[in-house]
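Yeah, one chain of the complex is gone here, protein chain that is, but the others are all in their spots.
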Amino acid sequence: MKNVAIFGAGRIGRIHAGNLAALSGVTLKYVSDPVADAAGSLARQLGAQVASADQVFADSAVDAVVIASSTDTHSDLLSRAAAAGKHIFCEKPIDLSLARVRSCVQAVQQAGVACMIGFQRRFDPTFNEARSRLDRGEIGNPEMLIVTSRDPGAPPVDYIKASGGIFRDMLIHDFDVFRWILCADGDTAQWLSATGSVLTDPAIGAAGDLDCTAVTIRTAKGRLCQINTTRRSAYGYDQRFELMGSHGMLQCGNHRPTEVAQWDAGGIHGDNPENFFLQRYAAAYRLEMAHFFDCLQSGSPFRTTVADGLAAQELADAASESAKSGRPVNW
Amino acid sequence: MKNVAIFGAGRIGRIHAGNLAALSGVTLKYVSDPVADAAGSLARQLGAQVASADQVFADSAVDAVVIASSTDTHSDLLSRAAAAGKHIFCEKPIDLSLARVRSCVQAVQQAGVACMIGFQRRFDPTFNEARSRLDRGEIGNPEMLIVTSRDPGAPPVDYIKASGGIFRDMLIHDFDVFRWILCADGDTAQWLSATGSVLTDPAIGAAGDLDCTAVTIRTAKGRLCQINTTRRSAYGYDQRFELMGSHGMLQCGNHRPTEVAQWDAGGIHGDNPENFFLQRYAAAYRLEMAHFFDCLQSGSPFRTTVADGLAAQELADAASESAKSGRPVNW
Amino acid sequence: MKNVAIFGAGRIGRIHAGNLAALSGVTLKYVSDPVADAAGSLARQLGAQVASADQVFADSAVDAVVIASSTDTHSDLLSRAAAAGKHIFCEKPIDLSLARVRSCVQAVQQAGVACMIGFQRRFDPTFNEARSRLDRGEIGNPEMLIVTSRDPGAPPVDYIKASGGIFRDMLIHDFDVFRWILCADGDTAQWLSATGSVLTDPAIGAAGDLDCTAVTIRTAKGRLCQINTTRRSAYGYDQRFELMGSHGMLQCGNHRPTEVAQWDAGGIHGDNPENFFLQRYAAAYRLEMAHFFDCLQSGSPFRTTVADGLAAQELADAASESAKSGRPVNW
Partner (left out) sequence: MKNVAIFGAGRIGRIHAGNLAALSGVTLKYVSDPVADAAGSLARQLGAQVASADQVFADSAVDAVVIASSTDTHSDLLSRAAAAGKHIFCEKPIDLSLARVRSCVQAVQQAGVACMIGFQRRFDPTFNEARSRLDRGEIGNPEMLIVTSRDPGAPPVDYIKASGGIFRDMLIHDFDVFRWILCADGDTAQWLSATGSVLTDPAIGAAGDLDCTAVTIRTAKGRLCQINTTRRSAYGYDQRFELMGSHGMLQCGNHRPTEVAQWDAGGIHGDNPENFFLQRYAAAYRLEMAHFFDCLQSGSPFRTTVADGLAAQELADAASESAKSGRPVNW
């Protein structure tokens, strides 16, 4: 039986807490959140206790922590958890500063604890099936990856100001998909060119950020990746990718709430994609939490490690730099 | 807080037990099954006790029972539950004998308990969305319903022998869909013609049953319904319907495990439908159990009543008779 | 070089005339139509001469005739063409009276001319591909055929009054599809049950006809066919079929004008099917005319013979009778 504490009782914290509480062999012991009401209500709902970070780290019965608090608290909690010998599940991004991310990686390695980063797309049934087929050789050698990643609407400008910019906040997932899919055999980014615009809301530009981006990466093996994103998609959340290989192509589509098609005088109408990430990735969130505890139990390596968190962040930094300078980054 | 007992710890019983145990405000108190091991393991897993039917009915703390045992035990358990004043969720079919079904209906009415029949398709997100759009008038008046209902493979011949035949065992769901969709405004079947064949396995014919059927129903308002079924679909479980209305058509497709399309030299390949009813109707089973307890709590009527169970069975009987005689049945 | 005369310069006549005039080795010599203007304009456009039926049959240079005039003239023109030793392409139906159809069959056989009936669906690229795959054994033995056949709107009531009824006028194509697909190995209809309603326009009922029908056919080998039709489909012309076989299913969809999908706040919207038969079957009309002259040239048998015309008409008659009596027809 694993005893777990969760940091963060907000939107994503509640998802993770509910998923881990439903796992057999796992007990949610503590909920920790500076907002006392949020912590209390989540703890009550799941039969856990409210605790401070100090209490959590001091309790030797706690085996693992889930860090789902605000981004600026991640690196501190992660380092303290490592020091306390707790295994760690940490939401992306680890930190907006690459230096702090690197010291987190070091802390984890020195402590010898297991640390998984929450790149939930790797657990999405559709995306994961594509990766499995790639591994089985069904499309031969991977050559080109086209990633479409569009949010239904931008977060508040205050959030954007503190987000580290669209490449670190939003495309970090896409950079992880690039690495997971196109670099599965150890290939690495060699050349990256990013650009972007402010097309959906001038306030985003005034905050120093972009809302639409176009990134291209070429790997050491010559593979090509193109990522297109926007903060505001009129038809909702759009999460697709296409992987072109030497023997075929894998096209990963959106999931939809229902399979109803309405045929009428105006045409044939199908559902929009699932509303946003909580709906689209509901299964993925469940499966990644199960994976975390399965690996803790079996000692198998995680599918997404702290090193993956670092590597995605390095690409995000490079893209930010490229978009600013108008010139590519080479490795 | 509702205390519940479940009869039946087999495949569908475990589904229902898991779903109801996850509902807040609901406690699974007893599991009852003649197979002691099955009852014991399910009870242990969900923190319930094993009990005999006598114990269940004698315990005044039990508010409701879920009958998911073998079909031949349904009518007896249902009648006893009604007599004991327990609310009832009963899997379809209530009984293979129409006479016994009618006496169950009477028992429920006399006892004044609530009784819901497990026609889970009414809770399928896709089918239910179609019904909602029909209710909202999006396709005008309903005119024709085409139901495709194909199983991936036939059950064992011994099961078939005791099943009451394909119309009562398999099409009962399709007859309920017909009533739910095409008779939503009180319309009724007026003419029914059924035929069928043995095309997939001669053993089914030797057992006196059919494995492929074609049913047509015309309602009092002149609406037309065609149902096609087979026990053996090479590509798996196929559950679709199309509802033609005066202003448009609603086409309900299958659900699929993933949204991966593979494009290669052989064409463009998508997933087959979800494997079988446990997968396709996973959400429906969850939603119908929630609906059962929501209605018990609020006093709202069930979406599928014991009268619906009777009405579907009457259509199944008529279809069996029509297929045997080669002549239609008129009401 | 084949010299050809066409009877009928109306809508379908102009299609056939244009298609045959574009074939190399074929010369359109005469256009014949009681409406002098129609004949004249079509003849001018394609470099042909206007002629009476007498002139056509008297001209020994005419090798073949295409009969695309009004239905009530078909059997007379067909018999005269046979007597004159001309090869014949005749639009369906040959005649509304089975007796006259049979005497046409006899006339053709006695004269030893070749006679093809215009069941153009057999030349539709999608439907024809399905038949080819069936022949190649890709889905094993055929078991069930579901035909969806819906017109965008009813013809004028005056047309309906003279049409012989919906089964002879509209479903004749569907009965031919049934025979072509499900009876490709010589199987035959053994039991047929038809019903129908007047749901779209009371004037159709007042004219003694139906506007929605549901037909079921069981063959000697136990195969099942269901056909659903309506005269008025709100979303346009709908021509699909599904063929279930022991090893798989072939689903034939509609053709669409464009492959644009519009994603917006209201969902994902695709094109309706091609507008009506002239658009959907444009390729089929071209291919059937080429087939007619290819077979004349090579001596190969036609894909659709006068015997097919007779057989489809017999099924239409049986369906009319069944729908009237409310009882099935047995063979």
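As written, the chains take the letters A, B and C, and residue 1 is the first residue of each chain.
As a convention for this text, a residue touches a chain if its C-beta (ideal position, glycine included) is under 8 Å from a C-beta of that chain, and two chains touch if they have at least 3 such contacts.
The structure presented is a predicted model; accordingly, all values stated were derived computationally and were not measured.
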Full-complex contact with the absent chain, from A:T200, A:Q239, A:Q262 or A:Q313: A:T200
Of C:V66, C:M249 or C:L287, the residue in touch with the unshown chain: C:M249
Candidate in contact with the missing chain, chosen from C:V35, C:A184, C:A261 or C:A307: C:A261
Contact residue for the chain not shown (choose from A:L23, A:A38, A:L224 or A:A282): A:L224
Residues of chain B (touch criterion as defined above) contacting the omitted chain: 234-235, 238, 263-272
Positions on chain A contacted by the hidden chain, ascending: 139-141, 143-144, 146, 148, 150, 191, 193, 195-200, 212-214, 216, 218, 222-226, 228, 230, 232-235, 242, 244-249, 326-328, 330
On chain C, residues whose C-beta touches the chain left out of the figure: 22, 125-126, 129-130, 133, 138-139, 247-255, 257-265
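The working rule: only the chains that are shown with their structure count from here on.
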Between chain B and chain A, distance of the C-alpha-averaged centres to the nearest whole Å: 40
Approximate Å spacing (C-alpha centroids) for the pair chain A, chain C: 58
Interface hub residues of chain C, defined as touching at least two other chains: 234-235
